[in-house]
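The other protein chains are all here in position, but one chain of the complex has been omitted.
For chain A:
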Amino acid sequence: MAAEGDVDLDLEAEENCTGKPAEKPRKHDSGAADLERVTDYAEEKEISSSDLETAMSVIGDRRSREQKAKQEREKELAKVTIKKEDVELIMGEMEISRGVAERSLREHMGNVVEALIDLSN
């Protein structure tokens, strides 16, 4: 919603008679709006593009590695077979969400007793 940079204060439709009004009869504004405007200017400070490129590439590499590792882990866990009743049992006994219950069961290769022992630590 922010209209950046545009500092137009022409609000009152009626107040457009003689060019520039001498003293706007505005009531005290908390000043927050002014503060917002000041900031927008500061943020527009340009950073030189060459620096940006090297920086972005450093970040880019890292990200792709992270994504890959995460995906592999997820794939491993998805392979484990689990029983619905076990998930429900865990949810009920330990009062946790389905997501957490499922994950715990998967991480213990579907063994409900071990999952419960681990959760009760």
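Note that a contact is a pair of C-beta atoms (placed from the backbone, for glycine too) under 8 Å apart; a residue touches a chain by one contact, two chains touch by 3 or more; residues count from 1.
By definition in this document, contacts and distances are computed from a predicted model.
Remark: of the listed names "Thioredoxin domain-containing protein 17", "Transcription and mRNA export factor ENY2", "Cytochrome c oxidase subunit 6C" or "N(alpha)-acetyltransferase 15, NatA auxiliary subunit a", the one matching the undisplayed chain in UniProt is "N(alpha)-acetyltransferase 15, NatA auxiliary subunit a". Interface note for the absent chain: among A:69, A:100 or A:117, the touching residue is A:117.
Panel shows chain A; residues 1-3, 6, 8-9, 11-13, 27, 29-30, 32-33, 36, 39, 42-48, 51-52, 54-56, 58-59, 62-63, 86, 89, 93-95, 112-113, 116-117, 119-121 of it touch the chain omitted from the view.
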